[in-house]
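Missing here is one protein chain; the remaining ones are kept as they sit in the complex.
Moving on, here comes subunit A:
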Amino acid sequence: MENTTPAPAEPTEVANAMIAVESVERHFGSIRAVDGVDLEIRRGELFGLIGHNGAGKSTLFKMMLGLLPVSAGHIRIDGEDIHAGNFREVRRRIGYLPENVVLYDNLTGLETLRFIAKLKNCSREECVAALETVGLSHAANRRVREYSKGMRQRLGFAQSLLGKPQLLFLDEPTNGLDPEAIRAFYATLRGLRDSGVTVVLTSHILSEIQERVDRLAIMAAGKIQALGTVQSLRERVDLPLRVEVRTEAALGGALTAILGSFGITPRPVEAATDRLVFDCPRQLKMKLFGAVAGLGEGVADVSIFEPSLEDVFFGFAD
């Protein structure tokens, strides 16, 4: 996918951190599931946390939520320790959607939200509004056992919105959602972010979040291997751009020669005499395009593809 957005500079200090993770460790016996993580997530940010299974992201997620104590270090939510005496106030500001949550089959969608709402001191009206936000108003009075997987996931998202949280933790939030529902889900998230809500999410579907998060962290072996915007990570990992050039068939040889002068070998493209695809080192991009432009009007089109988040992920995580 094309992306030429310039990478914003990574600030060294974040004064307005919603979540501050300071030198946090979590040990399970001799295993260091989280090993000295420092991380600040800004207020009103849509933040992604990605990593292999066992990378430590779920453990970090649970520690940020206060579900697991830290073995060392500190975690502060909006300046307050999640485990401190006023944890109720802190938690009222948090919404959470666990991965693969199975809510109560014998309750209706509305009853499920009413139950959670009572524990969060929210009104019935909020429950109705949350169902409307996720597009489940029509199924409010149906038992959850009759819900499809996608509807259950949307109900899970609805409960996380109760209490107008300032901070949302969403673990694999689009599991089971169809493309239309995924689009609606991210539109809702953007609306929440624009109103100042901080969103932290994990996802295995990297292509889905690469254009949607403001920043992300890549975890591996209990550590944060990379942190920044998708674009800044692309540049840091120094992966080549993929370039596709369409020319008149007669110019194929000339183009191949130009590429060869830059040390680039084009990939074979099946049944295409008018098209060359090749990897271009980022630093050669402008020089190469200048040379290609010299071929004149015989060049019909040039497409540049940034490395995908998956490429970036493997670049850091492996």
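Criterion: a residue touches a chain if its C-beta (ideal position, glycine included) is under 8 Å from a C-beta of that chain, and two chains touch if they have at least 3 such contacts; residues count from 1.
Here is the rule we use: contacts and distances are computed from a predicted model.
Missing chain, UniProt name from the options "ABC transporter permease subunit", "Pyruvate dehydrogenase E1 component subunit alpha", "Cytochrome c family protein" or "Chemotaxis protein CheC": "ABC transporter permease subunit".
Considering the whole complex, the residue from A:Arg92, A:Lys164 or A:His204 that touches the absent chain is A:Arg92. Within the set A:Asn16, A:Ser30, A:Asn53 or A:Asn106, the residue that contacts the chain not displayed is A:Asn106.
For subunit A, the list of residues touching the undisplayed chain reads 62, 65-67, 87-89, 91-92, 94, 96-104, 106, 115-116, 118-121, 159, 169.
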